[in-house]
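Left out: one protein chain. Kept in place: all the others.
In this document, chain identifiers A, B and C correspond to the written order of the chains, with residue numbering beginning at 1 in each.
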């Protein structure tokens, strides 16, 4: 009954097999092997266009180095007020950009509100050196709140972003879960609606350590080789990442795994809705659920073996919990079983 | 006949098996799993004392973050003039320390000369703010030139380093190869002779991606958890690194692999010495060899299938090559076979 | 009729005279002259205790380097959502701290609300590496909104700040104006109520270029000499700053100048209140006023020779202006005359 995070899961057997298979013999290091190149081509197919793709080791690295690629002196990245890049990366985005500011934009359900984005951007007058200069907008899909931007919402944000000549970045730490929840193709989820750079995460969904930065506009990637190396993210044996991606993207495995995770989340959501012992904090999709439990219920669940984290309430909902309640996050993964979910719900008293 | 680098080798089957074995089930992320903790204990045993150990993804990260841990404003790291941290890390050490300077110290055979070190340090008067403040000395063992510091040499450098209150860091990207070449224990190679921090590399010697920063003085590690996370080097599924180290350090496997690599290098050295077609540039030990070939010999070897890199001459030996000669580097690895070496020597005309 | 900013004013004749007087002869550079030391002692007297004081060139430098002095990896500074350090320093605080985050705290009237501060800090669980680590709280006195914290408010914020072991920094770009408006002594405004570090600004109030970082806890200043030099803020001829401070602090000149500025602001406030052509956006003290004018009134004033800036509305008041209105800022200085104010009010139709 581990619902702490999808990164508590291990790796899919097919991932391990691919790594074992590719471990034989010598191959060019630093991303130049035949396998590396073959996997880069797979990304072109997946996204239905030529992309520039760079493997890195962590989602934090993917986001931070992506910002570095489009940074300018006094640079500002606009993001949701509770974005992962603000709340959970220990200042890495600021560090890798030598101090670009992550400027918070409010919005319900963990999503940037386009009107607020427009208003925030209007605070930056062109050539007004004191305020710094916006250089990117970033959205998470799915977001930290377990919600999804619609195609129309992404388009609205992209329009505002591009109007100011900024780059639109998507944090896709759970990209596959978003695709499956929404039924959109990778291209539709990204560049066809205006996304310029994607942090493509696979670690949480059945890999060991496989993240990539995907540039839909190769011009933005011009200096990225140096940015990645200077950022200590150029692995020597990159084929260990390439091998993971190869197995991950093979025959729709990545989407199957994400679908499994999402299905378990749906089962959990249904159980929560049927229970009087807790409630969903807000509607979610994909594989994250936020619930409010009486504190003693949360303790009882934990005592029964369930593992999950307390969660900081969104700024706009800081009264979401009553005095004796906890806001918690429940995450399912590709390896969550029905038994895990049902055992949890049984503890909760739903089953 | 790949002698390009030991990081062109793959992973040892035992490494893959360990990863596959540990991939089942859920485990705490971010270094908190049972396996992570067990491997941390293994490091204590290996080094015969309590150490603070942190897994990271690349050798560049290990070195750079180690410097960050002991950095001060205007910090200066003294290193050999051709140290890896200067020549081959794209400025990462400077970047992760917000601009600490890597101050070059001359010395024969790729090793810091203690007299030169003392003279360089004397340039920094205490409290003279303009020069900045030294904060560490770093040595590579084995060094980039394929040579080894003796215990006495390390002690001499450590004495000078500690006299000024600085930290002594060892870049052990090929630590096992050095241990085996020298017959010393890990403790003797490091803290017993004054090393404070070690970059412990395993990737080049049969792992996929397994590097660690080892602090023999835990006080220096106090802020390292934040430094590592901010540096985007805290993997979520750290057990994939832990599993590699577990298998690596099991039953002396790491030393066996290093011994294999060194033995192949010895075979190559012997063949070179027996050949009239080239010469060793300088005496080496461990698994790196530097050779001078007539340019057409180098071309012929490459045409025959040998892979190796041209190398920048040390500053003090910039006339080492004649007008039609090349300086090249040859590296063996745990997976280099006798056949590889013999085929190379046959091409060279030795066999 | 210049109300653009108090930094549009020149320097007081006494400042120029002091500089001319001190320009004769040789004196030790880099802060070691007799004059430098004498002025440092003056700061001890002004603050009724031993302080560590460092001259720098800009208020941005004072704030940014102060944060650098107490920074930690993944550091976070809590500040008001519309603080100068966020809105008007082009990312310098983030830059000089290698990416510390300026975390916004909401609060009415440009002042941090203690409850909100407590709630924001509670988001940072001890040892939770992902969120980073708070290292300071900063308040502006007077604030960007022209308001003042009471002694009780500062004490409340200091208590919360120190409970978490953080440093409390005060941005005193207009410190003298705040002192005069509030009738408090420098010691009462700062360390007696818990302020640890002060950016002491004199430029806006009659100097050319005279800012200082004052540490009430000298331990926090230990590395500051290096931080300042590395930050390119160690002037060679520091006595040009010292001379300014000497004249500035002589016989209460600094408070007299600030009192003049504040009096002119009071006159302007009274005139605005008497006018039907505009309104104060919110109540202010000291020498800043925020007004809402019909856009055509603002244009008329400008056409008549008045100079002032449009201003971004606070986030919590983004509807403060009607569709055809502008929010503007009016600042008086030591050199603002009654005639300036009266001419402005005449244009407005008040006089």
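General remarks:
Just so it is clear, contacts are C-beta pairs under 8 Å (C-beta built on N, C-alpha and C of every residue); 3 or more make two chains touch, one makes a residue touch a chain.
Predicted model only: the values in this text are computed from it and were never measured.
Residue C:235 is the one among C:124, C:149, C:235 or C:254 that touches the chain missing from this view. For the chain left out of this panel, the touching residue among C:203, C:287, C:312 or C:350 is C:203.
Note on the undisplayed chain: of the listed residues A:81, A:111, A:230 or A:269, the one touching it is A:230.
Only one residue in the set A:24, A:38 or A:129 touches the chain that does not appear here, and it is A:129. Only one residue in the set C:25, C:126, C:183 or C:323 touches the chain that does not appear here, and it is C:25. Of the residues in chain C, those that touch the hidden partner chain are 2, 4-5, 7-13, 15-17, 19-20, 22-30, 56-61, 64-65, 89-92, 95-96, 203-204, 208-209, 226, 229-237, 239-240, 333, 335.
Touching the omitted chain from chain A are residues 30, 68, 72-74, 98-99, 127, 129-130, 132-133, 223, 225-227, 229-230, 234. If you put the missing chain back, the residues of chain B touching it would be 73-76, 86-102, 104, 119, 123, 129-132, 312, 318.
The definition used in the following text is that only the chains that are shown with their structure count from here on.
At the interface between chain A and chain C, over half of the residue numbers involved are used by both copies, so each side presents largely the same positions. Of all the chains, the one whose CA centre sits at the greatest distance from that of chain C is B.
Chain B and chain C, compared by their mean Cα positions, are separated by 50 Å. The geometric centre of chain A is 34 Å away from that of chain B, both derived from CA atoms. If you average the CA atoms of chain A and of chain C, the two centres end up 40 Å from each other.
Across the assembly, chain B contributes 30, 226, 229-230, 234 as residues in contact with two or more other chains.
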